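Below is a slice of the complex: some chains, not all, each in place.
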Amino acid sequence: MIDIQSLVNDLNAVRAKSPLVHNITNYVVMNNTANGLLALGASPVMAHSLEEAAEMASIASALVINIGTLEPQWVEAMLLAGKTALSKNIPVVFDPVGAGATSYRTRVCKQIIEECRPTIIRGNASEIMALHQANIKTKGVDSTDSSDIAVSSAQSLALQTGAVVVVSGQTDYITDGKNTQTVENGNPMMARVTGMGCTATAVVAAFAAVDPDALQAAVHGMAVMGIAGEIASGKSRGNGSLQVNFLDELYNLDETAIKNIIK
Amino acid sequence: MIDIQSLVNDLNAVRAKSPLVHNITNYVVMNNTANGLLALGASPVMAHSLEEAAEMASIASALVINIGTLEPQWVEAMLLAGKTALSKNIPVVFDPVGAGATSYRTRVCKQIIEECRPTIIRGNASEIMALHQANIKTKGVDSTDSSDIAVSSAQSLALQTGAVVVVSGQTDYITDGKNTQTVENGNPMMARVTGMGCTATAVVAAFAAVDPDALQAAVHGMAVMGIAGEIASGKSRGNGSLQVNFLDELYNLDETAIKNIIK
């Protein structure tokens, strides 16, 4: 059960403080991620050069690492920024895009988790299962999409890594390994907008920037995504208008809309 | 004359199979290309690192190579992925963005065509003429935009390379060198949306993923682009709304709309 007042307080805190969220993310979603953070009231910056990744991470209130279009030089910058953030207690939110699709992705994910110790990891069911399997190295590739299996993978991954783990899907599961919460808002059309998950990761990072309770920050971020996405989907004819309407709903989200829509 | 039933069958096949389309494409259009493929019902992935380009191409149902913002490291990945796809009979669709504008672009296009032997090449009139000239090495830069000259260049290029060649414009010409078909749908406003041609290339790739007849796949892809673009243009005040409405029309395209609009 989500405490609405606590969610609204965090949303207001993001808008009041406009935390700087440093993103080392992929080419496909940069524009939308930046606009998502601006719609929410946060302040995005994208910077991936080794020359400035550590300095930028140092002045940020949260760091997003997203491997969607990874390459070796970018991974170096992710590790540098992530370790800098870790050493300064700045929350790191990790999005393991496509984990399991190629061996390179799975290997890089493992390295980022080990060296940067993310505060929060957010992925879809198959990404979280791939990470968990990579970690325990005992199972082959699992093709099932069952959310039950993803939940138990998420819980194990959380216990192994110390991160709060988010599995997004029809129901979003958010767990620290012991306590598992759910967010039931959203709409299947959201999966047809590229980078909606990447925006979720950045929104969660904005909440982590203002709320030191990582489990609660992740629940609040996913709830805001689901509520804005659900309202926007009801007004959209397809993924083009949904991408636009989602930003408008995030921009206008208030306590009344949250109370009316939250499940 | 386009066979409507065959076009609808291919569209339904894309939606049913949701083929993975691997894109090594340019920074400007990545978001729109991904959303275009998602609107159509295909599954896009963008991956350009040498560490995974071959592995990703191997598991894809089609590969898009687009040189819009090329640089040497990306070209290496394009060649690697393209040769991998060629060896596995995965269709390669090549978009020679800006061929002829600089000598580097023309040189890279020639190399990609020779080493990856694309199944389909899609460009505008001046790009196709530039490729053809590069290939026969007899004419200087030709500044004319006449579509007649582009058509004969397309036919020669198709015969020389073995690729189906698409020249997009007011009328789209699709040829394997012997058989030349046309698509008459579309709207001039589409040229004012950046990357509309790049989306066409990706849509053609999605059709090539489900239809082994490359000429027919290219005709179907261009027809779907023209029909969705024509409907969307009628609802749009400018290139901003057209970019959004185009995705919505592609998302909702069905047999009735196709029958009503096709020329």
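To keep things simple, chains are lettered A and B as they appear, and every chain counts its residues starting from 1.
Just so it is clear, contacts are C-beta pairs under 8 Å (C-beta built on N, C-alpha and C of every residue); 3 or more make two chains touch, one makes a residue touch a chain.
What you are looking at is a predicted structure, and each value in this text was computed from that prediction instead of being measured.
The complex is a homo-oligomer: 2 chains are shown here, and the full assembly described by the structure file contains 3 identical copies.
The rule is simple: only the chains that are shown with their structure count from here on.
When the CA atoms of subunit A are superposed on subunit B, the rotation angle comes to 120 degrees, reported as a multiple of 5.
Centroids of subunit A and subunit B (each the mean of its C-alpha atoms) stand 33 Å apart. Note for the complex: subunit A touches subunit B at residues 26-29, 31-32, 68-72, 98, 101-105, 192-195, 236-241, 243-244. Taken together, the subunit B residues at the contact with subunit A in this complex read 27, 30-31, 34-35, 38-39, 44-52, 55-56, 59, 73, 243-252.
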